[in-house]
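With one protein chain withheld, the remaining protein chains of the complex are depicted in position.
Moving on, here comes chain A:
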Amino acid sequence: MFRYLSAAAIAAATLLPGLAQAQEATDPNVTARHAMMQLYAYNLGVLGGMAQARIEYDPELATEAATAIYHVSMAHADRMWPEGTEAGATEDSRALPAIWENRAEFDAAAEALTAAAESAMGTVGTDLASLQAGVGGIGQSCSGCHRTFRQPE
């Protein structure tokens, strides 16, 4: 009997959080673009951490992280921003209507990241100063998009 009860408790514990998540399901496009941003941040944590001397400079790791950012930027993410997924229209999003009002500029901002990451990929492994310059370029492209197309918190 006790065994059945504990099995039920384990099943409940595993299933309930899943159910709770299902109830507040966000648009899959929003989930996907947030996941992509987290991948950027995860790798920028390596590059920025070295640039700001939070962690020790490691040329191989730096090149790996910049390469990862480049590849994530090549993931055809433009599909993740369909119409009707702006802030207010969908849960949890800070995407501004400007994205759809000026799609060409938005797409260009995304291409700027690809270009910055591609260039950083080849330079961040050289030395710390090159890494700092590379991170600066990527950071410029991040804020270049965020300042126009993302609602401040």
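By definition in this document, contacts are C-beta pairs under 8 Å (C-beta built on N, C-alpha and C of every residue); 3 or more make two chains touch, one makes a residue touch a chain; residues count from 1.
Note that in this section contacts and distances are computed from a predicted model.
Which one, "aminomethyltransferase", "Diacylglycerol kinase", "Aspartate carbamoyltransferase" or "ABC transporter permease", is the UniProt name for the chain you do not see?
Going by UniProt, the chain not displayed is called "Diacylglycerol kinase".
Of the residues listed, A:Val30, A:Ala51, A:Ala66 or A:Met121, which one is in contact with the missing chain?
Answer from the full complex: A:Ala51 touches the omitted chain.
Since one chain has been left out of the picture, which residues of chain A touch it in the full complex?
37, 40-42, 44-45, 48, 51-52, 87-88, 94, 135-136, 139-140, 142-144, 146-148, 150-153
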